[in-house]
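Note that this complex is displayed minus one protein chain, with the remaining chains in position.
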Amino acid sequence: MIRDITLGQYYPGDSWVHRLDARTKIIATLLYLIELFVVNNFYGFLITAAVLAAVIALSRVPVKFIFRGLTAVFLIIAFTFLLNLFMVDGRVLWHWKFLTITYEGLSRAFFMAIRLVLIIIGSSIMTLTTKPVELTDGLEKLLYPFSKIGLPSHEIALMMTIALRFIPTLMEETDKIIKAQQARGADFESGNLFQRAKSLIPILVPLFVSSFRIAQDLALAMEARCYHGGSGRTRMNEIRFERADAVAAVLMVVFLIVIIASRFI
Amino acid sequence: MSISVRNLNYIYNPGMPGETVALRDVSFDVADGTILGVIGHTGSGKSTLLQHLNGLIKPTSGEVYIDGECITDGKTKMTDIRRKVGLVFQYPEYQLFEETVSKDVAFGPKNLGLDEEEQQERVKKAIGLVGLDYDEIKDLSPFELSGGMKRRVAIAGVIAMDPKILILDEPTAGLDPSAHRDILAMVRRIHDEMGIILIFVSHNMADVAEMSDKVMVMSDGQVALEGTPAEVFSQGDKLSAMGLSVPPAREIAELIKRKAPDFSSKALTIDEAAGDIRRYLEETRG
Partner (left out) sequence: MKFIEVKDLKIEFTRIDENGREVPGKVALDGISLDIEKGSFVAVVGMNGSGKSTLAKCFNGLLAPSAGRVVVGGFDTAEEEHIWDVRRRVGMVFQNPDNQIVSSIVEDDVAFGPENLGIEPKEIRRRVDDALKRVGMYELKDKGAHMLSGGQKQRIAIAGAIAMRPECIVFDEPTAMLDPKGRASVMSIIRDLNAEGITCILITHFMSEAEQADRVIVLKKGKVLCDRTPEALFSDREMIEKAGLEMPPAIEIRDKAGLPEHLTTADDIADYIAKK
């Protein structure tokens, strides 16, 4: 179900991970993603998984809650797995008609699936432990140096804030529209590709109309609350880089070195 | 036509941190031709319950029978249920999508697989039933209409499926007093002319008292009270404990009773309350 998607949700808490500067978490997540693509063997994945498990434990976010995010993207993971399983050439393990599984395909499929799972869990840890406003504030601060070359860092950050805020609203809206059209006998499941694409029109048109209405209402509400761009704006919670952040940064670098080293095992 | 609901339970996100019981052991019956008013707060389970009645939600356990046929056993074809049970959501005007009013209203009949001619006949009849002029409106874009008219067109879209049971979720939400009265009169007319079961959700106790043959009060996923308007609204204490109230006419009658102990009234509507006051004053005078 739509409401199972945990990516972008915040899990309130006061753990060590929650208290880290958003910038630290953004950079750490970026490093972590890079690491995942550097990893090429079993030991590397084992270390990564162990580090991730440690971070989850530190964050005190229930494991159940984290895994719920995975169920929503299970199809993508399964698809990636199958694609790699059958598409890679190499030493044949099993063969039936046009389907062939190779040793290389099997290991690649496993690694890709594990990689995806780790990506999703890792990045959802960031969003689950960081308030959306802190996340976007952190992003705004990180991008600030680039505003000198014309990058609208404040606007990008605000757009993200609003996007995160309205994901649940739009999902509810979509759910309602789908149900309303189903109540009028709409069928989204049968027919060929063209017919199915056409059957989306009764959902997409009302969804666009609703989105524009929401955008209009929101713009008005923001204007009424004196929004006039980023200049002269202050923040209730100034984000601050503290000792814990330095510790986290050092640990991340150590982790990166270990991972690179693991390639040579 | 009849509805029977037996031991219906529904749980959102079972086994997950967000697990919520939306319906617990809900059972009730609705007889042919009834107007059933449903009241209860947001989150009381009303919407979840109504969506079970036309198969949009599958129960965690329990059964729904429409006209004696079980629709929750997984064997019934969904189009057959939706042909019988029409559901109009809150703010239905936000679901309009076609270029013209007649195309939009024809969406339901088309999905039922009716031929062109029959579709148009249904559209014409439905637009008439919601009190709009077919020839005047059929080629207009639904997006050009006023709010009240949009809502009528959206309701016509469901009526055009010729349901035997019509469910309306807060049909008067957000309307001004005169549009409110018009829509209520329209709903009443649709019920009388089509001879159907009508279920409507409302936060307006006066409307519920005025319109319904039977009233059902939902609270915390359960049917808290059920009966005729007189039966339900005589339990003011229970209603106020749920944060609900009795119709204003009854409230005023109760207030008078507190100050004039020999005044008695079971009034639900303005007219009944006024009648009781007249009688009381004549008696005390005489």
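The chains carry the letters A and B, assigned in the order they are written, with residues numbered from 1 in each.
Keep in mind that, in the parts below, a residue touches a chain if its C-beta (ideal position, glycine included) is under 8 Å from a C-beta of that chain, and two chains touch if they have at least 3 such contacts.
Just so we're clear, the structure is a prediction, and the values are computed from it rather than from any experiment.
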| item | value |
| --- | --- |
| Visible contact partners (per top-of-document touch definition) of the missing chain | A, B |
| Contact residue for the chain not shown (choose from B:Pro14, B:Gly174 or B:Gly195) | B:Gly174 |
| Contact with the hidden chain (one of A:Gly105, A:Pro132 or A:Pro202) | A:Pro132 |
| From A:Arg19, A:Lys198 or A:Arg235, residue that would touch the chain that is not displayed | A:Arg235 |
| Contacts of chain A with the absent chain, listed as residue ranges | 9-10, 12, 131-133, 161-162, 164-165, 168-169, 213-214, 217-218, 220-228, 232-238 |
| Absent-chain interface as seen on chain B, which is shown | 41-43, 146-148, 173-181, 203, 206, 243-245, 248-249, 251-252, 255-256, 258-260, 263, 270-271, 273-275, 277-278, 280-281, 284-285 |
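Following the convention adopted for this analysis, only the chains that are shown with their structure count from here on.
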| item | value |
| --- | --- |
| Separation of chain A from chain B, taking each centre as the mean of its C-alpha atoms, in whole Å | 41 |
| Chain A-facing residues of chain B, complex | 13, 16-18, 51, 54, 56, 78-79, 82-83, 86-89, 92, 94-97, 107-108, 111-112, 143, 157-158, 161 |
| Contacting residues of chain A [partner chain B, same complex] | 1, 3-4, 62, 64-65, 68, 176-177, 179-187, 201-202, 205-206, 209-210 |
